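The chains shown are only part of the set, and none of them has been moved.
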Amino acid sequence: MKLHEYRSKQLFAKYGVLIPRGRVAMTAHEAKSIARELGGPVVIKAQVLVGGRGKAGGIRLVHTPEEAEEAARQILGMQIKGLPVRKVLVDEAAEIRSEIYLGVTNDRAARCPVMIASAEGGIDIEEVARTLPDKIVRVHIDPLLGMREYQARYLAVSIELPREHWHDFIDMACGLYRVFTNSDATLAEINPLVITDDNRLVALDGKMVLDDNALFRHPDLAEMRDLDEEAPAEREARRFGLSYLKLDGTIGCMVNGAGLAMATMDVIKLFGAEPANFLDIGGGAGAEKVAVALNLILRDANVKAVMFNIFGGITRCDEVARGILAALDESKGDIPMVARLVGTNEDEGYKLLAKANMIMATSLADAAQKAVALAVESQLQ
Amino acid sequence: MSILINKDTRLIVQGITGREGIFHTSRMMDYGTQVVAGVTPGKGGEWVLEGKVPVFDTVHRAVEITGANTSVIFVPARFATDAVMEATDAGIALIVCITEGIPIRDMMKVRQYLDQQGSRLVGPNSPGLLSPGECKVGIIPGHITQPGNIGVVSRSGTLTYEVLYALKLQAMGISTCVGIGGDPINGTSFIDVLGMFEVDAHTDKIVLIGEIGGTDEERAAEYISDHITKPVVAFIAGRTAPPGKRMGHAGAIVEGGAGLAADKIAALEYAGVAVVEYPEKILDFLK
C-alpha cells in the first residue's frame, strides 16, 4: 500500500525528520488560506499515487495566496496518468542549495533492509545508479539490531556531506529507518533531502510503501488507504480477496495461483495476443468469488475473449464452473470463452460448463491458442 | 528415491485443528505420509481424524513423545513465525511452512534466527514437498505425478502442478518436487535444492520453475554453471508482467531494473540451461 507524500512526511516528522511547514488542501480556497498562514512563497503539489507529477505540471511554485489559490484550482482539475487529483499539499518553498537522496528498502538477496544515500538526489536516482554507481552508497542494516549511528555517519561521510549537517543527517537517517521498520514499510524514501540556502537540512519530498501483509498490526496506517486512488475494479477485487490488475490487452483471463496466472499471460502473448488483466482467484475459491472475478473481467470493454485456466487442487473445478455460470446468467454478454479445467472434480466442471456456450481446451497451450483465435475473430467482426 | 522427505519422515502438523490443517493432514495420510502428531495450543490431549492422530500443546512435547523429525505449518500468518521458531527449538530438522502472507520483517528476523540453529525451513508460502510413492508434506495434489528420475524445484504453486501433470501425461515421473515458496524472504533457495538433486543418485534431470522478482534465478544460474552436471530445463513466468506492479505474490514485484524475466532467462541460458517458452515445452527437453 502506497502512502501519499503528505502522509509520508507527517510520519517522518514524528520520527524526527525535518520537513517543510505545510498542510494538505482539498479545495483551492483551503490552499489559499494555508498559503496565507505560511506566508512567503509556497509550493503547490498534487497528491497522487503515481510518479511523474512534476513533468505533468502537478507541482507549482507561487508567491502569493492568490496565486496559490489559482494554482491549486488548476492542479485540482488535472488528471495525472489517468488519476484525478483530489488533494494538494501546500508547503513553504525552500531555496535549494543541493539535493540529496536518502531511502531505505529491503534487499531480498541480503535478507535485510538497506539504506541508500547519494549526493546526487532530486533527479532520477535510478539514472544515477545506472550511470554513476559510485555516487550511490549503501549500508545494510541488521533487522534485529536496527540502524546504528555509525552506519548513518558512514553514509554522511561517504556522500561527502558537510560536517555541520552530520548531526541532523544522522538523526534523520536513524529516524527514517525507525519509521520504516516500525511501520512495516517496504520503502521509505526522501527525495530530495535538501540543504537550503539558509543551510538547513529538510526533507522536501517523501514516499512510503507499506507491506500489505503487516497492515493488520497497523490499523492507523491501514486507515490511510486512499480508496479514491484505486481503480474501482481493483478495489472490488481486493474486497473479495482476489488479486486483480487491469492491463491493456484483449484477452481476459482467470487463473488460480499467481505463477500460473503469469504463465498463462505469457502463453497468450506467445501466441500473438495481449492479456487484458492479471487475475489470481487464489486457492479454494468458491462460486461467489469466481462470479465476482468474471464480472470484473467482463466489465473491461477491451476484452474480446476470456480464458479460464484452473488447476484444481484445493480449488474445485465444479465450484469454479458454478461461479462462471452464475456470472454469465447476469451478464448476458456475447464474449467468446475458452475453459480449461484440470484436477479436482474436473469432469463435473466440464459437464456444468457444457450448458454454457463455451469452447473446451485440454492444455494450457491449446487453451491460449483457441482464446487468441477467438479474440482475433471477434475483433474482425 | 527422494531428497528431504521419504518413507522415514515422521511428520507433525502445526495448526492441525484448523480447516486447512485437518483437510491436508487427511490427504497426506491418504498418500501414505506418517503423520505422527498434530500441535494446537490448548488442544493437547485430543485426537483427530477418527482417533488416528494425537494433538499436543507444544511441538516440544510432540517431538518428545513421537520422535517427529519434520513439521508442516498451517497456522495463520501472524502466528507462523512463532511456529517456525518453536519447531526449530524443539529440534525439528525440516520445517515446511505453507502459510502465506507473513510480513517481510518477521521473516527477516526468523531467517536470521534459523541461520543460528540447525533446522532447514522450506517456505513460507510454499505448496510443500512431494516424493511420489514415498511421502507428501504439504498441499501438492498426490495424484498428478508418479515416481521417476526428474527433480523439480519451483517458486510457484499451481504452475508447478501444471508441470507435474504434463509430465505424468507423458508417463514421466519425478524423484522429489520442492516448492520453495514465492515470498521475498524464504528458508530454502533454488541453490540449496539444486545441490541436493546433484548428489541424489535417483535424480537424473532437473526442472526449475522460476518467476519474476528478486535474483534467486540469477544466483541459481551461476551455481548451475559451477556445480551442476545434470541437465536442467527451466521455465520463468512473468515475461509479460508490467514492471513495478504487484502480481499477487509478494515475490513477484519487479525491483528496480533487476529481476525481470529477460534477465533471468539470459542468465540461465548463459549457464547452459534450456529455458522454454511455455510450461508444456519442458517435456521436449526431458525425453
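Order as written gives the chain letters A and B; numbering starts at 1 within each chain.
Everything below uses one rule, namely that contacts are C-beta pairs under 8 Å (C-beta built on N, C-alpha and C of every residue); 3 or more make two chains touch, one makes a residue touch a chain.
The structure presented is a predicted model; accordingly, all values stated were derived computationally and were not measured.
S.K.: For the full complex in this file, what are the copy numbers of the chain types, given as a label formula?
M.R.: Written as a formula in the shown labels, the complex is A x2, B x2.
We take it that only the chains that are shown with their structure count from here on.
S.K.: When the C-alpha atoms of chain A and chain B are each averaged to a single point, how far apart are the two points in Å?
M.R.: Distance between chain centres: 28 Å.
S.K.: Under the definition above, what is the set of chain A residues touching chain B in their complex?
M.R.: 106, 108-109, 111-113, 126, 129-130, 142-144, 181, 184, 186, 211, 213-214, 216-217, 243, 245, 247, 255-263, 265-270, 274-275, 278, 280, 283, 311, 313-314, 342-344, 363-365, 368
S.K.: Any idea which chain B residues touch chain A in the complex?
M.R.: My answer: residues 23, 77-78, 101-106, 108-109, 111-112, 139-141, 144, 154-162, 165-166, 182, 184-185, 209, 211-215, 219, 235, 237-242, 245-250, 252, 255-257, 277-280.
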